[in-house]
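Below is one structure. I have some questions about it.
One protein chain is absent from this view; the other protein chains keep their places.
Letters are used for the chains, namely A, B and C, taken in the order the chains are written, and counting of residues starts over at 1 for each.
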Amino acid sequence: MNAVGPALAAVGGLAVAGALAGGLAPARVRPLAAGLCTAGLGAAGVVAGAAALGGARYGVWLPGLLPLAGVRLAVDPLSGLFMAVTGAVTVAVAVYGVGYASPGGGMHGGRGPGDEDAAGSAGGRHAGSDAHEPRDALAAGGGDHGVRSRGAQAVGPVFAGAMVLVPAAGSVSTFLLLWELMALASLLLVLAEHRERPTVRSAGLWYAVMTHLGLVLLLVGLALFAARAGGESFAALRAGAGGMPAGVRGTVFVMTALAFTSKAGLAPLHAWLPRAHPEAPSHVSALMSAAMVNLGVYGLLRVGFDLLGGGPAWWWLLLMGAGALSAVYGILQAAMASDLKRLLAYSTSENLGLVVLGTGAAGLFRAAGDRPLAALALAAALLHVVNHAAFKALLFCAAGSVLRATGLRDLDRLGGLRARMPVTAGLFALGALGAVALPPGNGFVSEWLLLQALVHGLAVPGAAAAVVLPVAVAVIALSAGLAAAVFVKALGVGFFARPRSAGAGRAVESPPAMLAGMALLAACCAALALVPGALGPALTRAVRAAGVGTEKPLADGELGVHLAHTSAALHPLWVALALVAGTAAVAGLARLPARRRARRRDARLWDCGGGAPTARMAYTATSFAEPLQRVFDDVLAPEQDVDVTPVRESAYLVERVRFQRLVPDRIEHRLYRPLLAAVSGLADRARGLGGGSVHLYLGYGLFGLVAVLAALVVGW
Amino acid sequence: MSHGVYAQLLDLACGVFLLCAVVVLWRRELAVVVRVLAVQGAALAAIAAVLGGHERRWGLLVVAAGVGVLRAGVLPYLLRRALDVGAVGGGPYREDVSEGRETRPVVNVAASLVVAALLVLLAYAVARPLVALDPTPATRALPVGLSVVLIGFFALVARRRALAQVVGFLVLDNGITATAFLAASGVPPIVELGVSFDVLLAVLVLYVLTARMRAAFGGTDLDDLRELSDR
Amino acid sequence: MSATGYVAVAAQVAVVAGGAPLLTGWMRQVRARLEGRAGAGVVQPWRDARKLLRKEPVSPTGTGPAFRLAPLLLVAGTAVVAALVPLAATRTPVSGSADLILVVALLALGTVALALAGLDTGTAFGGMGASREMTIAALVEPTILLAVFAVSIPAGSTNLPAIVAGTIDHPARTASPAELLAVAALVVAVLAETGRIPVDNPATHLELTMVHEAMVLEYAGPDLALVELGSQMRLAVLLGLVATLAAPWGVATGGSPALLALALALLVAKVAVLGTALAAAEVFRAKVRLFKVPELLAGSFVLALLAVVGSYFLTGEAGR
C-alpha cells in the first residue's frame, strides 16, 4: 500500500482549502481556520515523506492538470526526507502562527523597531532612549493588514503547500512551476507588514529581484538540460545526462548551482536573506529559514548528483568554496549583528554553508571514487539540514515571541526576559544549544559527523583533497567557535541580566498556541540530539536515492551515531545522561562540607561600592561583539565616525562627542553596489532610446523580430 | 644508516627547517628572528649532511659543512652586528625599540601567518606531480623547500625593516638551496660555492645599504625610500 | 576489562578531581620558589576549597538559574571529560565514546556556561569577561580541532584510546615532525583554554586586564569553590591529555590492576612535570595584550596546519 499518493493529494487539497479559509473566513476565526489547514497540510507532508523514506516510491503523470506538459510527480527517499522536514516544520510553525496572528498580548504582534534602519543595526545606538520606541500600535485593532490580513492568511497555506510539493516534482516544468509558486507566495508573505515598516518594502524588492534572477538562471539551465537530454521528465534527464558533452553538463551545473545556492542563502548571493528574513513576520521567517532554504540544497542534490549523475572535482570544489565562504562570513556577520532576527538570518547562511560544504565534500569523494566516504559526507550534510531546520525554526519562533511581547528586535535594548518569559527563554536556550554545536545539542551530532567525514577523507588520493580538507576542518571549527560566541550573545544579552528598555521590562509570556508550536520544535530538537541513530536508515535510503553510494554510512540499530566503516562512534544519550548525573552529583557533594545548612542569601550586585549598577552599565550586544570585531577588522571593515563638538568659547572644551560605528555587509558593498551602480548607469544611458512615442517602441519590436528572423535565415 | 632512521632524521631536519620559516613571520623582535635564521641554516646543513650520509656522497658532506658555516654562522653574525650597530649607534634619544622590532609590518602578523599556511598548502599542491615521479623520502619533502621559498618571498613583501627584508631574502635562498638538495641530492659543489658567494655579496650590499639608510633617514623603514623618488 | 575498566574510569575521575587543586598548589609553589618566596604549600587550594564550601552561598539580585547552574555544569563537564580521556587505561567501558572532538566540545560547553553566567549578572565586568572569553574561545577552536585532526591521522580515527594505543605500538610516531608540531599547537591552545599566561593572568587583581576572573567576580562561597575547582580540573585534564598524546607510555592497555596503579602514578608524575614546566615558563613570560592574543593563536593555528600537511609529505612515521 502506498501512502504517498493520497498524502500528496491531501497536501494539495489542504493548501487550496487553507487559501480559501484564509481568504473568505471572518476575521475572528481566520487565523485558526488557515492555521489548521496548514498544520494538516504539514502533517500530510510528514506522512508522505515518511512513507517515501520508508522505501515507497511513487510516480504519477497528470496530463490534464496543466496545459502542455502536464504535472509529473516522482517521489523517492531523497524527496521524502525534504518533504518530511518541510512538513514537520510546517506543522509546528502553523500551530505557532495561530497564536502569533491572534490578537492580544501586551502589544500588537509583528511590530518591530519601525524607526530604525535594520541594516545599520550594529551602529552606536544604545539602550536607554525609550523615546525612540514605536508606541503607537499602527495595526492594533484592525485585521486588514499585517499577518492577520486576508491576503497573508490566504497565501500562507499556498506557500507551505508549494514547499512541501517542490521535492515531489518529477519534471522540469512541474519543478519550475512549484518553485515559482513558492517564491511568489513567500514574497507576498515577506511584504505582509509593509504598511507598518518602510524597511519591509526595500527587503521585498531585494528579495523579488534576487529570487527572480535565480529563477531565470534555473529556467535557462534546466531548459538547456532538457533540450539536450531530449525530454523534460526527470527520468529522461537522468537517462540523457550520460551522453552529454562535459561542457554542457558543466554549464547546466554552474547555472543551476548559482540559483540553488542563492536560494539557500549562501554568500556571495545571500544579500536577500539578511533583509527578507528579519522583515518577514516571524512565523514566515521560521518557515523560510528552516524549510525554504533547504530546498536550495535539495535542488543541488537532485540536479548535481541524481540528474547529472555527479561530475568532475571542480564542480564540488566550487561548492565547497562557496560553503566555506558562507559559513565563515555568515557567522561573522551574525557575530556583529545586534538585531536578533538578522543574527538568526546570518546564522542560517552559516549553517547552509556547512551543509553545502558537506555536499561538496561528498561530490569530491565521489569523483575520487571513494563511495562509502561520499555517502558519509552526504549523510552528515542531510542530518545537518534536519537539525538546522529544527533548531532554527525554534529560534525564529522564539524571536517572534520576543518581538510580539516587546516590540523589539534590537538585542541592545532587550534583556531580563528570563524572568518575564521563562518558557520562551528556556526554549530559546534549547534552540541555541543546538545552534552552537556543543553537546548535548542536536547541532553537535551533525557537525561531528561532518568532521568525521573530512578527517577520514585523507585516504582520498589527489592534491585537491589534501589541500582542501584541512582548510575545511579549520573553517568548520572557526564557524563553530564563532557560533558559540554568537549564541552566548543572543541568549546572554537578549534574555539574561536585566531589561535595558521599558519595552523589555513590560514583556509578558506568549499565548499557549505559540508555546505549543515551539514545544513541538523543542521536542524535535531534543529527540534529534539524544537519539540521532534513529534517523540512520532513513539517511541511508536518502543517500542511496541521491545516487551517491549504496553503502550504509551509519550502522543500523544504534541509538547513537556509529560510523559503519570505522571505529568512530558518538553516544549523545549517554553523554547527556552523564552530564545530568555529574551535575546532580556535584551539587550533592558540594553540600557535604558545610557544617550547618547555610541559607542562600540574596545580596545586591557588587557595584564596586558605588551605587547600584543600572541596566545601562550592562554589556550590550554591540559591546559584547567588539573584541571580535577588532580581531576581524580587516575582514569586516567597519565604518567608524567620531564627531567632536567643542563649546563655543574654546576649542579645547568638548561639549559633545558623537561616536558612530557601522559594520556593513562587505560583500554587499564591494560586489552589489558597483553592480547596481553599473546597471543604473546603463539604464540612464538607455533612457535616450525611449522618447515616449508609441511608434518608436513598436519600431523597436519590429526591428527585433526582423533581426531574429534574419539570424534564423542565415542559419545560426 | 638504516632506512627508517634516515627518513626520520630527514623529516626532523625538514620539519625544523619549515618551522623556522614560519617563526620568522611570527616573531617581531629582529634579534630573535636572526637567531631563528641561524637555526634554519643549521637545519639546512643537517638536511645536506643526512642526504650525503645516506647516499655516501662525501662531497655533499663538505657542502653541508660549508653551508653550515656560512648560513648558521657567518650570515647571522653579520646581521647581528648590523642590528647591534643600529641599537648602539642610535643613542638613548632615538626610538631604539622600533629599530630592533618589526613594529608595524605591512601585513599584520596574524594575517601573514594565515597566508603562510595557505602558501604551504599551495606548495604542497604544486609539488605533488614532482613527488609522484619518484617518491623517495627526499622528494617527498620537496614541498618543504618550495614552501620556504614562498614564505621567504612573502616575508620580503610583508616586512618593513630593511633587516627583516634581508632575513626574508636569506630564507628565500635557504629554500632554494633546500629544494636543490632534496630534488637532485644537491648541486655540484662548485655551483653551490658560487651561489653562496652571491648570497654573501648580496648580504654585504644590503648591509651597507642599511647603514646608509640609517644615516640618511635615521631608520630602516623601506617605505622611507619613497622620499627619494622625484615625484 | 569489565571490573578493572570501571575502576579505571572511577580512578581517573578521582585522581583528576582530587589532584587538580594539588596541581595548582604545586604550580603556585614552583612559582613562589622561583620568585624567592616560601609559598603557601601544595595543599593550599584544598584548604581554600574547604573553606569556601563552608561559607554562605550568595545569590546576587537579578541573577537566575544560569548563574546557579554554570559552576555545577563546569565541574560535571570536566569530570565527564576526565572519565572519557584514556589518562590511565585505554580499555574502559567508555572507550568507545572517547572521541577527541567530543572532549574538545565538552570543555567548550563549560566555557559557554560560565560566559552565560557572567552575562547573567548584568554587571559591566561580567559582560566584559564573557565577551573576552568567548572571543578567545572562538579563535582557539580552529587550532585545537586542527591539532586533533593532525594527531588522528596516524591512527585513522579521532577515537582517543585508538590514538593512544597506536602510539604505544609505534613509538617512532612521537618523534615525527607532524606529531611534534601538533603537540606544540595543542600546548598553545591549552594555555589559551585554561587562561594561563601569556593569554590571561590567573592571579590578576586588575579588572581591566581580566578575562576569566572578570566573569566570576560575583561568585561567592560554595559556587566560587566549584568555579575554581572546575578551572583547576580543566587545567589538569588538558595537561593530562597533552601528556597522554605526547608521551603515552605507561598508559595501561591491558586489564591488570597493578598496571593501572602504575599508570596512575606515571600520570601524576607526567602532569607534575608539565605543570612545573608551565609554572616556570610563566615566571619568564609576560601576559600579552588582549589584541595580540590572535597573533599567538594564529601562530599555533599554523603549527597545527603544518602538522596536518607535514603528515602528508613527510614520511617520518615508520609505522605506515
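Operating definition for what follows: contacts are C-beta pairs under 8 Å (C-beta built on N, C-alpha and C of every residue); 3 or more make two chains touch, one makes a residue touch a chain.
The rule is simple: contacts and distances are computed from a predicted model.
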Discussion item. Not counting the visible chains, the remaining one has a UniProt entry; which protein name from "Dihydroxyacetone kinase subunit K", "Cation:proton antiporter", "Protocatechuate 4,5-dioxygenase subunit alpha" or "Oxidoreductase" does it give?
Written reply: "Oxidoreductase"
Discussion item. Checking the contacts here: which visible chains does the omitted one touch?
Written reply: A, C
Response to the item:
Touch with the missing chain holds, among C:220, C:278, C:293 or C:308, for C:220
Worksheet, complete the sentence: In the whole complex, of A:509, A:558 or A:607, the residue touching the missing chain would be A:607
Worksheet, complete the sentence: Had the left-out chain been drawn, it would touch chain A at residues 598, 601, 603-604, 606-610
Worksheet item: Which residue numbers on chain C touch the omitted chain?
Response: 32-41, 44, 47-48, 50-51, 54-58, 204-207, 210, 213, 217-221, 224, 283-284
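Keep in mind that, in the parts below, only the chains that are shown with their structure count from here on.
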Worksheet item: Taking each chain's centre as the mean of its CA atoms, how far is chain A from chain C in angstrom?
Response: 35
Practice prompt. Quick one: which residues in chain C touch 2 or more of the other chains?
Written response: 294, 301, 305, 309, 312
Worksheet item: Residues of chain B that touch two or more other chains: which are they?
Response: 108, 110-111, 121, 124
Fill in: Touching residues on chain A, where the partner in the complex is chain C
415-416, 418-419, 436-439, 444, 448, 451-452, 455-456, 458-459, 466, 470, 473-478, 480-482, 484-485, 488-489, 491-493, 496-498, 560, 566-571, 574-575, 578-579, 581-583, 585-587, 590-595, 598-607, 613, 615, 617-619, 623-628, 630-631
Item to complete: Write out the stretch or stretches of chain A touching chain B in their complex.
Response: 463-464, 466-467, 470-471, 631, 634
Item to complete: Please give the residue numbers of chain C that touch chain A in the complex, ascending.
Response: 50, 53-62, 64-66, 69, 72-73, 75-77, 79-80, 83, 94, 96-97, 99, 101-102, 105-106, 108-109, 111-112, 115-116, 118-124, 126-128, 130-132, 134-135, 137-142, 144-146, 149, 152-153, 156-159, 162, 217-218, 221-222, 225-226, 290-291, 294, 301, 305, 308-309, 312
